[in-house]
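To start, the structure itself, in structure tokens.
Note that one protein chain is taken out, while the other chains of the complex remain in position.
What follows is chain A.
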């Protein structure tokens, strides 16, 4: 049945073009465009004394060279602070090109435009920048010391400081609850830097025709880039359009905007009157985009004999890198999502976000959750170890029970709204994961351990997304939504939603995302929100269209709209299939015409007798056309959950770590396309395993990123990723019409916690720092007291 598509593993509609080389990624566009390249700072911290462009002027093909001093006032301003927060007392952002001081290796200093990238890079190599090196601040310890400052006007390097406290039912604070608890533990947990690292870097291509500006960007938010670019270039918004073409992965880094290059490339294209393109190379992506994850956590916990947490006190140090364009979302998410499926008696969390002379920190898939989950799950394991209890038993006594939803955690979430979980069934997830991995029958032996990790993920944050649905007179359905796609299969899942809602075959439905020409109002793709927010918006828009279609069809069929149904693109009277009218004809009738362009549209012309002569052709309050637009604006986030378990084996001599089995149970509410959800989980787990065992950004004391290549930043290949076993639970969200929750980030969130749990079980050594390499495990073994 073609119209029962919601919940089916429908093949992806994106695939035919992507499999045949017909995808259109940023650098596939603009064949004749000029090319931009950048001179970037080789120093982590330095004052720019002088820039001599003279030696570059003879490069064949050179078109223009720009430094900060060449930029007009509006273009040269500091980039916007996207998410202000009262606790971010010292927010700082970069200039599009460095102004006087550079604060990390990779910061753009000079922009070069040439006829092709080779020539542009030749010119870059000849430009001489005279730097006065300043002492860099590298790592949390140095930053906190505050002896050297990243920004002269930010004392102690502290950008933000926030304390959130949820007292116990009896009003006592977490610290007091811990003091009086039967048992207490205190420990430090570390997570190192990593990065989104999509295989396609960033990129911008701009065309200016003297009046209108069109910008293509490999971005996670085209609507917001549009507003930022229009503001920076002082252009009326309707004269700027921004399109996200096929995007080769995002994972968070491409939500940041406007990047320096997103302002500079359009500006230079306008200034020069030429098409201009910049495609980031891999080294640039390492040193000039964004990183995440690095945090240190000091945990104190008080608990009773059953392992029930009576008080939890977490102090976080967050390394924000050189700038804070995305505000303090990452440590806020850690602070709130740390709670997971649990309800500690009292909770206190405090974070300090400090600047360092390193690449700025903004969300990477999971966005602070992997760190928070690492804290909470390590805590659960340590409690179990202390009490000599099974680790799952300790978790279970702390779970929020199914009958306690909606459950108010008493905090403010990353969207500024209350942290209220909408629905879930954590005991059932635990039962499922134990069964899937074989927890109770696991045979432990030295060098072989089992681990578990649980998480709750706030997904589908607002403020809103919209959907536009148009049925044209050929019966095709055109769906658009403003948020963007980076491989999540939105063209497929939104088509499934539209086909199901409208009762049309999916091959009649096409979907466009991330193109401001088609939909101007949107927020963007992040926080596992697309299916929830755009998915529901598309469904609501379809319902408007359906209602209108039934009204028009009822007129034509002389039937009651309530008796009509749509199947296979045909409106028919329920139980009387002969009394029917195709949706294509309904679309024709919805648009009264003076001029026909084919036989079908002749039915809507003024002498065809379709309209009553005593009424206006378009009724008051109505609009021509069979189309509808609607928005979905969630009251607050919806909360997906999951539990992972792994069996890990270690080599007794080399300390090599092998993940022998990996199991996932996952609850993202109703599944729209289980094949795509599984794919999201697989990919997330793989990134999580990368983060747990292989990937880290290594800065030396001078602030040089010493492993800025794929040779040294070790992303897993197929040989490093185990087979992932999955199970699904569907607890619908009561908050939205489709009952869905987000799934995009889920896979990555608990992996470091799970691997640490399993390694600890295999080795009998506490694992408090991730990622962990074989040599680090070897060192831990060596340091173990006999």
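Points to keep in mind about this one:
Going forward, a residue touches a chain if its C-beta (ideal position, glycine included) is under 8 Å from a C-beta of that chain, and two chains touch if they have at least 3 such contacts; residues count from 1.
The rule is short, and it goes like this: contacts and distances are computed from a predicted model.
Hidden chain, UniProt protein name from the list "Acetyl-coenzyme A carboxylase carboxyl transferase subunit alpha", "Iron ABC transporter permease", "Electron transfer flavoprotein subunit beta" or "(2Fe-2S)-binding protein": "(2Fe-2S)-binding protein".
Contact with the undisplayed chain is limited, among A:106, A:198, A:520 or A:669, to A:198.
Between the chain not shown and the residues A:31, A:152, A:445 or A:594, the one that touches is A:31.
Check A:217, A:488 or A:585 against the missing chain and you find that the one touching it is A:488.
Summarising the interface, chain A meets the missing chain with residues 11-12, 14-16, 18-25, 27-28, 31, 116, 118, 197-200, 246-249, 251, 281-282, 486-489, 675-676, 678-679, 681-687, 709-711, 715, 717-719, 721, 723-724, 747.
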